[in-house]
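All protein chains but one are shown at their positions in the complex.
In this document, chain identifiers A and B correspond to the written order of the chains, with residue numbering beginning at 1 in each.
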Amino acid sequence: MTEIVSIATRPGRSATSEMVRRLPEFLMIWVPLLLSAAHLISFSIWTIWISFTPSTLIPVSGWVGLHNYNSVLASRNWQIAFDNLLLFGIAFVLLSLTTGLLLAILLDQRIRGENVLRTIFLYPLAVSFVVTGTVWSWLLNPGIGIEKLAHDLGWTSFHFDWLVNRDMAIWTIVIAAIWQSSGFAMALFLAGLRSVDSDIIKAAQIDGAGPIRTYWRVILPTLWPITVTVIVVQLQFAISAFDLVRALTNGGPGIATQLPALVVYDLMFQRSQLGRGAAAAVLMLLILLAVLLPYAAWRYVRQRRAAHA
Amino acid sequence: MRDRSFAPSRALIYLIVTLFAAAYLAPLVVVVLNSLRTNEEIAQSSMIGWPQHWAFGNYAMAWSGFCVAETCAGIRPYMLNSALITIPATIFSTLLGAVAGYAVSLWRFRGDNWIYGIVTLGLFLPQQMRLLPWTIVLRDIGLINTLSGLVLIHTIQGLSFTVLFCRNYYVAIPHELIRAARIDGAGFFRIFWRIILPLSAPILIVTVIWQFTHIWNEFLYGVTFTTGQQQPVTAALIALSTPVADIPKQGVQSAAVIIAALPTLLIYLFGGRYFVRGLTAGAVK
Partner (left out) sequence: MPITTTRRRLLAGSAAALALPAFARAEGAVKPRLTAISQWSAGSDGAAITALGKKFEEKGGIWQHSPVPGFTTDMMNKLRAQIIAGDPPACSQLKGPEIAAWSKIAPTVDLDAVVAAAGYEKVVAPDLAKLHKPAGKWIALPLQIYSTNMLFLSKRGMDKAKADKVPVTWADFNELAEKMKSAGMAYPIANGGTRADDGQKFEASLAGISPTAYRAACMNLDKKALEGPEMKAAFAQTRKISDWCDPNVGVQPYATNLKRFVDGDMGMLIMGGWAQGVLKNAGFKFDDYVITPGPSDNSKPVFLLNADAFIFWQRKEADLQAGQMLMAQLVMDPAIQTMYSQITGSIPVRTDVDLTGEGWSDGQRTTAAALKNAMGNNQAVLSLAHNMAQENGLTAAIIDVITEYVKNKTIKPDEAVSRLAEAVEGAR
């Protein structure tokens, strides 16, 4: 391929040979991008179509109007899943954001063993969701995990039964999810801290600002763009959290930790109500859009401003 | 960058960092310890405990002993399957993503923003939703129950991530560099090969790590689009972990979890430093 491009463009070459010359790059750029875009668009349209059909075990054609949407919205499972998504999404994003930021700031203090510590905070990313869910279900189960350990060690008043407590169980998912993904937030923030212009910091120090004030006033504001990236990535994680929940609580105790992704999978494949599952998936996409559109708008405004600056 | 006088109490910093590190390590320690305890010992006490009798046999059992129905070959053959899916899919999605990211960021063409936006939206499309459409696509192109089919799926789906990160990285490369090369007569691939690729190490490491771990740990497609002998390692792990008609075998299960996670853990162990460096180098715009 290099040989072909090494023939540089010279004025006077025919249009055809120009096209032939550029064919490989067109293929390399367009084929993957178009395949990717085409699968996303066609799969989404397909799902929207299925959500209006009476499909059960396999996709069938037909038209049932909004019936599937109505029954999903009326179901207790969906209502609980939606409330949980709000709680889980907000709590998880905020907590993993603050955990990641705190860890990044701490690691940025030129401490010894930074490499080791960074690896420790990052390694959960290497673990599969299923394993994370399984292992945390061991640790958090009061009968066999941390509570049992405390009791065996003599601390018999110790009580930690969130996993089997239907009001608190959603928080166990938050804990496991933070354990798994806050390393990513840390890495992004650390990257951001490392690229802060040291002149600004020096200037602040010369002005007599203490460390906390310097962070608060000077360094953190420069991290805004990264924060937004972290929020979006973590939100995506929260909305699609599936394997983790399935392995950790499987939606229980009862149906207390249902989440939309779980409901979609359940309806589509376990309950053989493909049409309703598709409707739930479309509702989930709408939730996503509600998050992503403001982000896209924010990016657009920022780019416009950067272009004018 | 920050000098020592900046932090008031070094001891407090070390204390907090150590506590966090302990919390992050706890699950790993528990799994490692359990991998060295017998199933009976775990069943009779709890999930957290120091091995009474070192059960190194768990590893032999996990590696090549336990049965998934009639196949009693442990986790080994499944590891190979996962490698056969993960390695090509990681390479393809990274390379294609790099080229596409380079084209979108530095060449600018009509509709580039649109297609870039759509492709990155793929990050947010839940994969349960894509299962049935993929079934139909694989059927129509005759790749169902082949590892190639899975490689194709993971390559295409992986592009969402690789294009996003590569594009964000390449955007930071000065346009003058490209302009100068073009004036010298270099074409699309020559610039990519000679100028862009040598600069890309940090971001390629980020995407390789990300893709490798995600594909390695995938379960849903892995069991739906393969038959028995081709299943990925996650299927073997599940066979050990949800025994409806069995007593829990947490010792062997822990050993299998450790073995199955080794490739990805090693990647983070050796690549972790480059991961942050790669992100620092501009992927966070």
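In the analysis below, a contact is a pair of C-beta atoms (placed from the backbone, for glycine too) under 8 Å apart; a residue touches a chain by one contact, two chains touch by 3 or more.
Because the structure is predicted, anything quoted here is derived from the model rather than measured.
If you put the hidden chain back, the residue from B:119, B:235 or B:267 that touches it is B:235.
Interface note: of B:18, B:44 or B:113, the residue touching the hidden chain in the full complex is B:44. Between the chain not shown and the residues B:49, B:77 or B:248, the one that touches is B:248.
Contact residues of chain A toward the unshown chain are 56-58, 71, 74-77, 137, 141-144, 147, 161, 163-164, 166, 249-250, 252-256, 265-266, 269-273.
Of the residues in chain B, those that touch the hidden partner chain are 43-44, 67-70, 131-132, 135-136, 138-139, 144-145, 219-220, 223-225, 227-228, 235-236, 238-240, 242-248.
Here is the rule we go by: only the chains that are shown with their structure count from here on.
For the pair chain A and chain B, the distance between C-alpha centroids works out to 15 Å. Residue ranges on chain A touching chain B, taken from their complex, read 1-2, 4-6, 8-9, 21-22, 24-25, 28-29, 32-37, 39-44, 46-47, 59, 102-103, 106-111, 115, 117-132, 134-136, 138-139, 141, 143-146, 148-149, 152, 179, 183, 187-188, 190-192, 194-196, 198, 201, 205, 211, 214, 225-226, 229, 236, 239-240, 242-243, 247, 261, 264-265, 268-269, 274, 278, 281, 284-285, 288, 292, 296. Per the touch definition, chain B reaches chain A in the complex via residues 1-4, 6-8, 10, 13-14, 16-17, 20-21, 23-28, 30-31, 45-49, 96-97, 99-100, 103-104, 115, 117-119, 121-133, 137, 155-157, 159-160, 163, 184-190, 193, 213, 216-217, 219-220, 234, 237-238, 241, 250, 253, 257, 260-261, 264-265, 267-269, 272-273, 275-277, 279-281, 283-285.
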